[in-house]
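Handing you this structure, nothing more for now.
Left out: one protein chain. Kept in place: all the others.
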Amino acid sequence: MSWTVYLSGEIHSDWRQQLIDGASAKNLPVTFTSAVTDHEASDGAGDLLGEEQDQFWRDHKSSKVNAIRTKTHIENCDIAIIRFGAKYKQWNAAFDAGYCAALGKLYITLHDEDVIHPLKEVDASAMAWAKTPAQVVEILQYVTSAK
Amino acid sequence: MSWTVYLSGEIHSDWRQQLIDGASAKNLPVTFTSAVTDHEASDGAGDLLGEEQDQFWRDHKSSKVNAIRTKTHIENCDIAIIRFGAKYKQWNAAFDAGYCAALGKLYITLHDEDVIHPLKEVDASAMAWAKTPAQVVEILQYVTSAK
Amino acid sequence: MSWTVYLSGEIHSDWRQQLIDGASAKNLPVTFTSAVTDHEASDGAGDLLGEEQDQFWRDHKSSKVNAIRTKTHIENCDIAIIRFGAKYKQWNAAFDAGYCAALGKLYITLHDEDVIHPLKEVDASAMAWAKTPAQVVEILQYVTSAK
Amino acid sequence: MSWTVYLSGEIHSDWRQQLIDGASAKNLPVTFTSAVTDHEASDGAGDLLGEEQDQFWRDHKSSKVNAIRTKTHIENCDIAIIRFGAKYKQWNAAFDAGYCAALGKLYITLHDEDVIHPLKEVDASAMAWAKTPAQVVEILQYVTSAK
Amino acid sequence: MSWTVYLSGEIHSDWRQQLIDGASAKNLPVTFTSAVTDHEASDGAGDLLGEEQDQFWRDHKSSKVNAIRTKTHIENCDIAIIRFGAKYKQWNAAFDAGYCAALGKLYITLHDEDVIHPLKEVDASAMAWAKTPAQVVEILQYVTSAK
Amino acid sequence: MSWTVYLSGEIHSDWRQQLIDGASAKNLPVTFTSAVTDHEASDGAGDLLGEEQDQFWRDHKSSKVNAIRTKTHIENCDIAIIRFGAKYKQWNAAFDAGYCAALGKLYITLHDEDVIHPLKEVDASAMAWAKTPAQVVEILQYVTSAK
Amino acid sequence: MSWTVYLSGEIHSDWRQQLIDGASAKNLPVTFTSAVTDHEASDGAGDLLGEEQDQFWRDHKSSKVNAIRTKTHIENCDIAIIRFGAKYKQWNAAFDAGYCAALGKLYITLHDEDVIHPLKEVDASAMAWAKTPAQVVEILQYVTSAK
Partner (left out) sequence: MSWTVYLSGEIHSDWRQQLIDGASAKNLPVTFTSAVTDHEASDGAGDLLGEEQDQFWRDHKSSKVNAIRTKTHIENCDIAIIRFGAKYKQWNAAFDAGYCAALGKLYITLHDEDVIHPLKEVDASAMAWAKTPAQVVEILQYVTSAK
């Protein structure tokens, strides 16, 4: 079985690449999917359909275009990794976690100790909490390849 | 038909009470449900089953006890109102929004203009965005009682 | 058992009232629900949340507010009656029919003979096609009350 | 991931071919499916099982044969593109939109500005509204291939 | 809890009445629902919407009207009792059994020993096989009222 | 797309082979699946697990082993063809039809005119009624291969 | 809201009564349901339909009659309490836990510390682990009645 792993959350550090490289180094039977991680392209996704004056509707239009991709990938994944970084609101990551929970999609959170308390509801529905990308890779190796 | 409305999010302002009073003043056919909003009681919900040394597990245990209530109320509601205030991470509110979205539960967000951008994914799956509790009451009146 | 019957479609004739009166005259165990049928109120439903400049977004906002009511009533109904009149596009009625079909909600169409051909896909998923409100009342009587 | 895109609606212009050519020119990882678009063949699909005297039943029989194909393709698609042209009732396109909405299948509408108002309910459940096939191709490129 | 019990199958003996009387005598917390059991009314259910020349379409139209009732009652029941008598094809009873099985609705079959072999697939998905209405009443008593 | 077609019902004529040959001659993108059609092997499927004294339990055990295959194939098919022949009770075929109907699996019935009336409920949920295997092949060609 | 709580597992101690009395003393908005807890009646439930020679089939028949009740109550409950005592295999309690987990029914386990390790998979899907009936009552009070 080949596993599909959706990567959700923070786009300002290289955690995705660390995961991809780690899984590749161990030759894991894993394919990664993700939202568009180019911040500007993502914010302007709706502009492809015509520009908007109003900031709310520009965001709205872009978010829905992006959701075509994210909802499809979440529904097709076997596991999601949901990353919370040090900065920004990151409500989209928590939204993805709730979305996974309701669909019965299993997810692992990836975050530092200092946000344990505000993430308690998100962690309560997770299958695991990892502190580093390397730990996630170890879990993926165990889950997909142990005997 | 009597409508059940779940109130999710911020617990540090009186928006819940404003909604309840507003709906009551208009005599709307609406019943409100909510998570436990006493912050300390909520954080200590798991202590009823024995105390924990480790902060992560204390939070984990309490969150799961709280989730018995929140998941049940979300699954039984007709609409959810999800409130984002000015302070704190409020990832649980975004988590509830994602949970509602995946279940097909309709929700209305309630927040100020200054968080439009970080809430764009949450708003993209909402049925409406209100800025004040009074607006939510108007929408509830229209939805439940207009001819 | 009390049956809930959702009335979808045309708002420019009195077919809803004919159905309600007919069912009442026969004392049927039936409750009717419906979208808001006041055309102006419906078009302006979103204005309760602030006015819009752009016609597309005004329509969008109002449609979503209206959908809180229509989706909830469709999901709670036992049968839907979907009426196509002589005028207007009435894409919302066809949309409701498709929505019902995919949910497994049973529906009856109500329309004249001259639109049989363009409605063939809508009728193909219906449980019955009626030409008059009186026929719908007879079917409701049979279905809910025959021995 | 290869994406399956269902093309629903108008059969009297070449928008399907424009989409297919556009996606092909950009080498997108996309496969298109569609209803039978030969008008006469579609109207006579039921005749393969014996001819009918009554127009209603001829249409009924053909529509159900066609629905074997359309329901199967809709359930297997990742996204639907739903096109409304300038002519005809096109209730089948609105029906497909409602069907997609209830299944949670994401769809994009493709139509001119002059039908914004009658399509407001259909657009309210869509992920995007495009005015030209070229815009749809751009969205498909972004959604399937951006980084 | 009050249990709703759907009675499917044979309409040419008084087994339904025996069940109703038996449950009533024991004062069981049970409500019975059923298809229309007046053979002629049932065959002519579609005639309410206009008469048909073709026998196939007359049957088709009536069956769909009847299905509004039977599908609704099956989806609302807690248990179904499916009765196979000595005469006729009774494919509708076997159809109801398959329908229940796929929905996860629990059912009990009621039939004589001489049809064990042809009913083996129907019995394989049943929760119990009873030979007499009195046995069904005993099972209902046990299931709804034992301590 | 390759279509999977489940063949249910009569095992005493060669209709399955006619369908397979017809589809093969036209090179249709279709794969056929089926229950075990060797009557004796099917009746004794449970004997592989030890013999039974009681006829009811022998049938029960065999039917459940057979159901491992039939339920799996039905859940994996795109369309089912359900054949009713001239002889025997064939309740398993009607059971499969009801099972398909409740799952939303599309099916075509294949039977002679003389059983229209007893099959009316089964036909009412079917997408088409064919009288000959050749007609089924034509429908499969149209559905899978027309433009 | 009135909560329905299903009580599963051990039948050789009075934990059910302690829960019922505790909830009653606190006047909680809770209704309890349960399997038949009379061991002999439960083992002989199938005998109502005729006696069996073979022990496997006697157990099989009785278990299915009992499952009419247990499956119905589990599907109708808001929460399940699953009790593991000191004696017997109690595979039915673990089966109920798995059944709840897959349905998304929330459950609380009730067991001593000495079976933590063998119950780790059952506890991993639970919302809480209680050691005494009094703790369960406290959790029910918090979940149903806290502000």
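A few remarks follow.
Here the chain labels run A, B, C, D, E, F and G in written order, and each chain numbers its own residues starting at 1.
The rule is short, and it goes like this: a residue touches a chain if its C-beta (ideal position, glycine included) is under 8 Å from a C-beta of that chain, and two chains touch if they have at least 3 such contacts.
Bear in mind the structure is a predicted one, so any value in this text is a computation, not a measurement.
Touch, as defined at the top, links the missing chain to these shown chains in the whole complex: A, B, F, G. Remark: the omitted chain is touched by one listed residue; of G:Q18, G:S63, G:T132 or G:S145 this is G:S63. Touching the omitted chain from subunit G are residues 55-56, 59-60, 62-64, 66-67, 84, 88-103, 115-125, 129. On the side of subunit F, touch with the chain left out of the figure occurs at residues 33, 36-38, 41, 45-46, 48-50, 61, 64-65, 67-69, 71-73, 76.
Even with one chain removed from view, subunit B keeps its contact list with that chain: residues 52-54, 57.
Here is the rule we use: only the chains that are shown with their structure count from here on.
Superposition angle, subunit B onto subunit G, using Cα atoms only: 90 degrees, a multiple of 5 between 0 and 180. The chain pair A-C and the chain pair A-B differ in C-beta contact count, and the higher one is A-B. Homomeric contact subunit D/subunit F: same residue numbering on both sides for under half of the interface positions. Annotation: 37 Å between the Cα-based centres of subunit C and subunit F.
In subunit G, no residue reaches two or more other chains under the touch definition.
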